[in-house]
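Below are the structure tokens for one structure; questions will follow.
Only one protein chain is missing from this complex, and each of the others stays in its spot.
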Amino acid sequence: MSAPSESVGRRVPRLESREKVEGRAQYIADLYRPGMLHGAILQSPFPHARIRGYDLAEALAMPGVHAVVTGDDFAEPNRMGAFIKDEHALAKDKVRYVGEPVAAVAADTEAIARAAAQAIRVDYQELPALLSPEEALASPVHIHEGVEQYFKVFDAGSQGNLCSRTEFTEGDIERGFLESDLVFENHFETQAQAHVALEPCGALAEVDPQGRLTIWSANQSVFRVQACVAEALGIPMTRIRCLTPRIGGAFGNKMEPHVQPIAAALALKAKRPVKMILSREEDFEMVRARHPFRIRIRTGVKRDGTFVAREVEVLLDCGAFADDSPGVLGFGLLCARGPYRFPHVRCHGRLVYTNKLRFGAYRGFGNPQVSLAGESQIDDIAEKLGMDPIELRLKNILRGDDRPLGGQILTSNGLRECVERVRDASGWGKGAPSPAAPGKKRALGFALCGHISGLLASGAIVRILEDGTVVLNVGANDIGQGSDTVLSQICADALKIPLENVAFVSPDTDGSPYNWGTTASRVTFMTGRAVVGAAAEAEKQLKQQASEMLECAVEDLELVAGGAVAVKGVPEKKIGFFEIAKRSHWFAGGPIIGSHSWVYDNPTVDPKRAAAIGLPFPRIGAYSFSAIVVDVEVDEVTGAAQVKRAWSACDVGRAINPLLVEGQIEGGVVQGIGFALIEEMVWDGARLANPTLMDYKIPTTREAPYELYPIIVESRDAQGPFGAKGVGEVGLVPVPAAIGNAVKRATGVRLFKLPFSAERILRGMLGTQQ
Amino acid sequence: MRIEGNFDIAASRDAVYRHITDPGLMARCVPGCESIEQVSPTGYRAKVTISVGGIKARFNLVVEVTREQPPGLVLSQTRGEEGSRASVLSADNELTLVELDPLTTRVSYASEVSVTGRLGKFALGVMKKKVGAMGMEFADRLREHIQTQAVPPSQAPGSAA
Amino acid sequence: MSDTLHVTIKVNDRSVALDVPLTETLLTSLRDRLQLTGAKRGCNQGVCGACTVMLDGVAVRACLSLTANCEGQSVLTIEGAGADRAIAALQDAFIEAGALQCGFCTPGQLIAARALLEQNPDPSVEDVQKGMSGNLCRCTGYNKIIDAVRTAAGKLQA
Partner (left out) sequence: MDTGLFRPESVAEALALLARLPDAKLISGGASLVAMINARLADPAALVSLAGIGELKQIAAAPGGGFRIGAMARHRDLAAESRFSGTLAVLQMAAAQIANSTVRNMGTIGGAVAHADPGLDYPPALVAADASIEIAAAGGRRQVPAGEFFVDWFTTALQPGEMVSAVHLPAARPGIGLYHKFARVSGDYATVSVALTLVREGRAISTRAAIGGCGPTPLMVAEANRLLSGDPTAENLRRAGELLQAAADPVDDVRGSAEYRRMLIPRMLARAFDEARLRAGAAR
């Protein structure tokens, strides 16, 4: 079935490449509108304080200032939140972390706006700051009064400073540990990681004469922006149109709102377009970050290495607002068992409000943290049992029709192939791959994971234009990963037309079908399948037209390469899309518009197999898998670890575009290396101590291994478009654990706390580890 | 950031206590302090300049004594900002006096300092050193003043500075 | 801040006269005054490299350059680089290799790569890693960028 026009499986460069290399791609900061003003925010200097009042006189008196908004401009019930409605667009009545936006100004220039924001006086009454989950759980002071009354989309069990709690159980955990020959228990801690998308967040809002808002912003979902602005301003969604420019990377921090509702409020007040672009420092201090986890993990095994029982307990720092945190807690726990056979499992945890910036979605969504714990401990178990860590895993991984935690059906599973491919490619078990340089220690480390790519809703519309070419309209933002290209390839192949004949519509809440967002590795799988469905609908209409034109039965027709419908087995008896479109537009049947939408409806938990309390997402699944081997060198003088080589195999079902799949794997692995070895947001008391790229470092060309080998495994998932599953996150998830395992094998030091900084490794080697 | 330290002064605890509660003397002992004026029984207003290398920041501070236990303990809160409001400073301070012998007093100070805004983003490690050095300088000046009884506290120029 | 300085600079072979405050950076002038938004503001501290442009033939950080201090100098930004043989080769190589994803850092990467090739027409992998360590990319993991730079180098040598 590989017709010449086939796009799926081809290494197609991203469609918008040219505008990007010519510097003509427009990101939010590059947009200008007639009469546009510039916005700036005032941030809270206190972690927790009541707002007694504002003095805006000085700011309003400054020449060039057109509007000022504060929490008073946002009415009480108008709170946002994907899971718990607990957040106003600006601090209202209270500030809850250092750096929280308290007020905002629209002025002729950014400089004036920033100066005016500084000139706003806020009367604060300080409250005790709660800076850790433990502290917050113990305190009578509540960061949100009446969290119990907030609207929630699931049974969160919120109470006091407890934002939510979730628990999964399968089998009988106590019996499991009794039946185990050996039980291992460890505690792990992970740090806050900043997304550091190279593009800082920003938004541009404009109001038309009817008072309707148009909002462009750095975002991962125009529909989430629309919904959140509507909630924040208390206006109907129909009053808001959201569009997207090119997005300069996101990784989760642009999924939920940042300054869109603030810019919108300023635009409404100033009756002028307002653009607000955060500085890098503001982006660090007020957008969102990866959750610090505290993890207790207990695993019971048989002497022969059979896994019997696993209990995982986590405590998450939520920050000041729930944002996506309940989802991260729930998903982290769902992944905490790992893609292994464990008859007895209990995964439970709590999410606690603190006076820090909100934590939220970040590539991996809780999985990298729990995988660090699980995959590190499995290596130690293997060592104790005298088994090879990969052999131990192969003995216990999910295979055949085994079920992941929760008991849902796996529709494809390439995990074993991932493990075997990286094992063989890296020369695992064949002695030291390459000798350590003098003064260095060197070893390989391994880890694996499973990660979902199916959740929530997506739609697609395929229109055949008058000349027979095709417009594809989905609501999915391309945040740089390449979904515009991949979805166009899917559409082209579904209709057997050349890729050039597909035009891709930029997401627009006025015209695009709904899409939850570009998140959770879901776009290729979810939206791709919607595209296949919409193309099938268009195909039906095309065939109906053709059957009338060729006077034969629809059943006797098939699509043939190049954009035509032909009689089966008689390719020369065909009729092109152009002819069909002419007829449909001008004579009979009407323009051909195929549409399809769906919501992922495979229950997360099968009640016959597992139980769940506080489940934030009842329907989530479609598992991708990955395995990685890293070759790590540790410097004996400084303790610094460097990844010299890496082999990452990912089961993506089917690679619609291998070039872009490799990009996701390579980028994910290097972001994981940053998380494992370098990156850490550090607080000095209540304030972030390193909110700049001078002090917060990410990998450069010198820290990323050039010898990074992406290996694509294709298990062909029957549910996915052309068999495809997601690849956005699986590459990153196992990296910290693999590096920790390599450090252990190289130095004998097991580290339980991320990041594995040179200081921690050296202390470990010198036995002075605290 | 937290700074703490202690030093001994050859004077009775009452005498030391009297001095450290004398705004005029404090004005002369706190490094970079231009003036302190008492604005209420427990409230003071001060102007303090902090400079690191070429960077100078002039803070307008309000000091509120939150707890006083003569002659052993003073708790206070310092809040303030640069004139331009480019940086905001807050500090919670604890000063304790312990009598080592009738003529020797140990002064211990601890302060949890937080600076946000432009200075909050500048070399944290160096700022810690700077503030720590200010603490020591304060100790030296105070010791010198008290031990040499430079000025009887009663005649201190208060906010004259 | 109100009083401005009159500055004449050459931008992409076009002479432009600007009245700018003393402390306005070249990046701000290019983006806000000339609408040349190819150079990006990623950190405004000279760390990320997204604002890299050529100033009198040398790669510099536009965010660390004061416009007033560029009097009489000539600036080359990605918008004006299309005619440059090396940039053209790099652009093609970046596209083919998949060396860009979100594209935000790409203009800076391309200018930095051009500067590198000027000094070292045939860079090894390590040369590229060293030469371009000042241009952060959060998407690609860098190795496709390194490949693209070396591919372009090969084409330019041939």
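Note that the chains are named A, B and C in the order they appear, and that numbering of residues resets to 1 at the start of each chain.
Criterion: contacts are C-beta pairs under 8 Å (C-beta built on N, C-alpha and C of every residue); 3 or more make two chains touch, one makes a residue touch a chain.
Every value quoted in this text rests on a predicted model; they were computed, and no experiment measured them.
Within the whole complex, touches from the chain that is not shown fall on A, B, C.
Contact with the chain not shown here comes from a single listed residue; of C:Leu18, C:Ala39, C:Val60 or C:Leu117, that residue is C:Val60.
The chain that is not drawn here is touched, among residues A:Ala25, A:Ala205, A:Ala689 or A:Val713, by A:Ala689.
Listed residues C:Asn44, C:Thr77 or C:Asn143: the one in touch with the omitted chain is C:Asn44.
Within the set B:Arg45, B:Arg58 or B:Arg118, the residue that contacts the chain not displayed is B:Arg118. Within the entire complex, the positions of subunit B that touch the omitted partner chain are 52-55, 86, 118-119, 121-126, 128-130.
Annotation for subunit A: contacts to the undisplayed chain at residues 439, 637-638, 640, 678, 680, 682, 689-690, 692, 695-703, 757-759, 762-763, 766. Although one chain is hidden here, its contacts on subunit C can still be listed: residues 3, 5, 22-23, 25, 44-47, 49, 52, 58-61, 63-66, 68-69, 71, 112, 115-116, 130-135.
The rule we apply is simple: only the chains that are shown with their structure count from here on.
Chain-to-chain contact here is organised linearly: an open path runs through the chains from one end to the other.
In the complex of the two chains, the subunit A residues touching subunit C come out as 11, 13-14, 16-18, 20-27, 29-30, 32, 111, 195-200, 246-249, 251, 277, 279-280, 479-482, 659-660, 662-663, 666-671, 692-694, 698-702, 704-706, 708.
Per the touch definition, subunit A reaches subunit B in the complex via residues 43, 45-46, 98-99, 118-119, 281, 684-687, 689-692, 695. Only residues 1, 31, 35-45, 47-48, 50, 77-79, 82, 90-91, 94-96, 98, 100-107, 110, 125, 128-130, 132-146 of subunit C touch subunit A when the two sit together in their complex.
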